[in-house]
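The complex appears here without one of its protein chains, the remainder shown in place.
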Amino acid sequence: MLQIANEDIVRAEAQNLRESPFAIRGLTVSYDQKPAVFSVDVTIEPGKMTAIVGPNGAGKSTLLKSALGIIKPLSGQVTLYGRPVADEMDRIAYVPQRASVDWDFPVRVIDVVLMGLFRKTGLLGRLTGADRKHAMSCLERVGMTDFASRQIGQLSGGQQQRVFLARALAQNADLYLLDEPFAGVDAATEKAIIGVLKSLRSEGRTVVAVHHDLSTVPDYFDNVLLLNVRKIAEGPVATTFTDENLGAAYGGRLTMARIDPAAVAG
Amino acid sequence: MFLEALFFQLGYNATLVTFGATLLGIAAGVTGSFLFFRKRALVSDAISHATLPGVALAFIVMVAFGFDGRNLPGLLIGSAISAALGLFAVQWLTSRTRLTEDAAIGAVLSVFFGFGIVLLTVVQTMSSGRQAGLEGFLLGSTAGMLYADAILIAGGGALALILVGVFRRPMMMASFDPEFARASGINLDRTDLIMMSLVMGVTVIGLKIVGLILIVALLIIPPVAARFWSDRADRVVLIAGALGGLSAWIGASASAVAPNLPTGPIIVLTAFGIFTASMLFAPARGLLISAINHRTFQRGVHIRQGLVSLAQGQPIYEPMTIRLLRAEGLARADGVPTPDGVARASRVLRDEKRWETARADPALEMAAARYDGLTQIEDVLTKDQIDELDARIGGPREVTQ
Partner (left out) sequence: MSGAEFVPLSLTPLLIGCLAAVACALPGNFLLLRRQALIGDAISHVVLPGIVVAFLLTGAISATAMMLGAATAAVVAVVLIEGIRRFGRIEPGAAMGVVFTAMFAGGVLLLELSDTSGVHLDVEHALYGNLESLVWLDATGWGSLMDPSALRGLPPEVFRISVVLFLITALLAVFWRPLAISTFDEGFAATLGVPVTTLSLGLVITSALAAVAAFDAVGSIIVIAMFICPPAAARLMTNRLGAQVAWSVAFALASAIVGFVLAGYGPLWIGGTDAVSAAGMIATVSGFILTATALMGPKRRSVV
């Protein structure tokens, strides 16, 4: 570390990193020398629900994927309670975008949920009856027990998203990272998902979700991170989710009064 | 000897074949480009393997009716019919079942080829089949080619090239932006059909020279090589044609000198050599230039991030950032920024501040879209605009140490 840094800032920074379940420092990711995420610092508050919000192509999904090491960043460090995220992956559950997988794949709903138990069983371990029971209880939390034996392709978009959430629940993680969990789902599913996320929060777990519907941010989330390639602002919804910050994130075109979901999606 | 072959001085037949191969190579490169843009390069693999049963059946039928089974036009007509059947089978499997196109391609190419081998063993047991030489269609052979056959190949190559020239515009539009092409009144199904017919035509004409197993290389390798030379589709098409023609010309000339070796592999390896050179050294997207650009960009990002942190008195954790700052003389070995570093840091901070203000201003939206973290705002906005931004920010601030 360079010596020039102010002692107080350094001490406060170390404290921040130790207390945050998900902290990102100087993360830059580029595709073809066009930065998708540039020099972003994020400090997620423990036990809170945080929305990542920004326009199309703002790098929201890229931020999550590169923080998890799925995409290789150009620079940056990611920590979980002060420790490198790569060493703490078993405390993280990641729910990818629904469109990222082949839903024609020949597996049943319950098999997908059981995938969440991979860390517990290990590379060569076998599943037990208790594992199946646990998977069923996770399906119950998202209201999908009746569908356990269906092939996943036979589900609606909302049901598929709930299965993904059940799989994350099976992981029993401290930090839940969700990429557009509400994209293309029905109203009932949206309600069910937000109910589950809020119950995770009440258990003291931390939830971070990429979110595209600005109108529901204040209802659903405690904190918000506004992103447009670089970080625009982060903090409690009440003080951060302002017209001014939204203007900065969306290029000044958008105010709360005229939200066009199509322009905001993605 | 090779030089003589290269400049068409090696006998009438060899000259015709080399000439025909060159025309065919150009036609294949151009046609293959459209296939490549449509991301359907390997469909041609199914088409070419599917020619085998047609060749064998044509031989059997011609012999059964008392003709010479080796009649090249007859064999090529047979190969075209079964290639069309193969293409139809790929499309039928893809549209009627849940199988994806890659599985359909693999199934069709191997099953048609297997059936072709069955028929080939039938041909070998026929009294007239022992010297049929149909195996030459697998890997290409120009040895002992008849004058009429050489004429057919040269003429076929020329015809394919003319047809490509006639249909290049709709094919370009269909492969670049299918939706827009449809909206502009281009019949997509028919354009696809033309494209696939041309692929079939190139395959059939190339059977005798390159062979059915490797003819796809002439459709795939030149366009991929050309892609490294340009980002513009129309240029890629032209370059692919040139590279395809070059590969076929050099390859056919080389094989004229070595008549005992199969022609196909020589042409394909020539094309691959051109591809390798293009991928490494082409100035537009070659690996060498890309690697240099990537490193420069990464250094720029690290230095900029480091300077921002210095300016704000924040700690720097990334070892690479620290190393680069020291190497650039912006920080001393003990980590304290040099006077140069302090000056640069304050400039970077001012630039960041200006960008931030510009990006919040709807009037500057176009310019703000060019923000990539490295571009200096002076390169994007006029001096007057920057002065106005500065007025809003309120003068350059000192770096806090």
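For clarity, chains are labelled A and B in written order, and residue numbers in each chain start from 1.
Just so it is clear, a contact is a pair of C-beta atoms (placed from the backbone, for glycine too) under 8 Å apart; a residue touches a chain by one contact, two chains touch by 3 or more.
In this text, all values refer to a predicted model and were calculated from it rather than measured experimentally.
Engineer: Going by the stated contact criterion, tell me the shown chains that border the hidden chain.
Structural biologist: A, B
Engineer: Among A:14, A:101 or A:238, which residue is in touch with the absent chain?
Structural biologist: Selected residue, touching the omitted chain: A:101.
Engineer: Please identify which residue in B:11, B:73, B:114 or B:283 touches the non-displayed chain.
Structural biologist: Of the listed residues, the one touching the omitted chain is B:114.
Engineer: What residue numbers in chain A mark contact with the hidden partner chain?
Structural biologist: 32, 65, 68-70, 89-90, 92, 94, 96, 100-108, 111-112, 115-116, 118-119, 121, 123-124, 127, 151, 153-154, 167, 171
Engineer: Need a quick check: the contact residues on chain B for the chain that isn't drawn.
Structural biologist: Touch set of chain B with respect to the missing chain: 36, 39-42, 44-45, 49, 92-93, 96-100, 102-103, 105-107, 109-118, 120-122, 125, 135, 138-139, 213-214, 216-217, 220-221, 223-224, 227-228, 260-262, 264-266, 268-269, 271-272, 275, 279, 285, 287, 290.
FYI, only the chains that are shown with their structure count from here on.
Engineer: Centroid from C-alpha atoms only, then distance chain A to chain B, rounded to Å. What do you get?
Structural biologist: 37
Engineer: Which stretch or stretches of chain B touch chain A in the complex?
Structural biologist: Per the stated touch rule, the residues are 98, 293-294, 297-298, 301-302, 304-305, 308-310, 313-318, 320-322, 325, 331, 334-337, 356, 359-362, 365, 368-369, 371-374, 400-401.
Engineer: With touch defined as at the start, can you tell me which chain A residues reach chain B in the complex?
Structural biologist: Of all residues in chain A, those touching chain B are 1-6, 9-10, 13, 25-26, 28, 30, 33-35, 38-39, 74-77, 104, 228-230, 244, 247-248, 251-253.
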